[in-house]
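Sharing a structure, written as C-alpha cells. Questions coming.
With one protein chain removed, the remaining protein chains of the complex are shown where they sit.
And now, chain A:
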Amino acid sequence: MATTLAKAAEDTTAVSHAARIEHVSKSFTGPAGSQLVLDDISLDVARGEFVTILGASGCGKSTLLNLVAGLDRPSAGSIGTPGGRPALMFQEHALFPWLTAGKNIELALRLRGVPKAERRTEAERLLELVRLGGAHRKRVHELSGGMRQRVALARALAQDSDLLLMDEPFAALDAITRDVLHGELTRIWHETNVSVLFVTHNVREAVRLAQRVVLLSSRPGRVAREWTVDIPQPRRIEDAAVAELSVEITEQLRGEIRRHGQH
C-alpha cells in the first residue's frame, strides 16, 4: 500500500487529473440511421476525487464509462487517462465462475504482471480490505450478492489503477446490503486514495458517495449541471443534508425527463 501512495504522490506533480474527457461525442449507427448518444461532454476527474454521473435512462452514462475504459472509441473528442488503463466494475459482478474468489483476484494481478510468489499474499490483502479475509477458496456461486460485489471490487483494485470506473455496481443489491457497501466503498476510497467515476441513476446514492455530482441530460447525453457535495464523510443515506440536496437534484432530473414528453 505504501508504494501505491508514494507512486500516487509522485505522479501528482506531473498531472492533476485521473481522467480528462474533452468534447467527447459518440453516435451509434442503428436501423434508424445515426443516433447521437453523447454530445460534447467535457469532464475532469481530479486525482483522488469521487465523481458520480447521474442521469435517466438513455443519457449514455454506460456508454461514457465504456469510452473512458477504452472498450469503445469516441466519435469525436478525446479521453485521457494518464494513469493507464482504468479498472471497471459492472452492475453484474462479472467474476469468473471457473475460478475461486481468490483466484479471480490473482488473475487480475497476473495480467498486471505481478510475480507469482507475491500474488497469493496480495490477493489475501485485497480480500482483507473488502472484509472477506478467509474467502480465498470460496467459489463464486457460494457467495451472496453483496460478497460477490466486494470480491469484484477487490479484483478491480488489484489492477492498481489510478482510476476506478463503476457502472451502477450496487443497483442489483437489496437496500440493506447496498447501504453497507456504500460505507465500505467510502472507507476503501479513503484508504486507497483511488479516483472514482461512479455512474448511477439513484440520486441519493450519488449524493451519499460523491464529492461532485454531474447530471447528464438524455438523448443525447450532455452535461446539464454539476453540484459540489461538501457534506462531511462518513455520511449516511438518511442524513438530512443528503436528503435536502437529493431533492434539489431530483427536481432538476425530473425537469430533464419532462422535456422529452413535451414534443
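Here, contacts are C-beta pairs under 8 Å (C-beta built on N, C-alpha and C of every residue); 3 or more make two chains touch, one makes a residue touch a chain; residues count from 1.
One rule holds for everything that comes next: contacts and distances are computed from a predicted model.
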item: Omitted chain (choose from "Phosphoribosylformylglycinamidine synthase subunit PurL", "NitT/TauT family transport system permease protein", "Multicomponent Na+:H+ antiporter subunit B" or "NADH-quinone oxidoreductase subunit N") - UniProt protein name; value: "NitT/TauT family transport system permease protein"
item: Full-complex contact with the absent chain, from A:177, A:193 or A:250; value: A:177
item: Contacting the left-out chain in the complete assembly, out of A:46, A:94 or A:171; value: A:94
item: Absent-chain contact - pick from A:159, A:217 or A:246; value: A:159
item: Touching residues on chain A - with respect to the absent chain; value: 69-71, 85-88, 90, 92, 94, 96-99, 107-108, 111-112, 131-132, 139-147, 155, 159, 176-177, 180, 183-184, 187, 234, 236
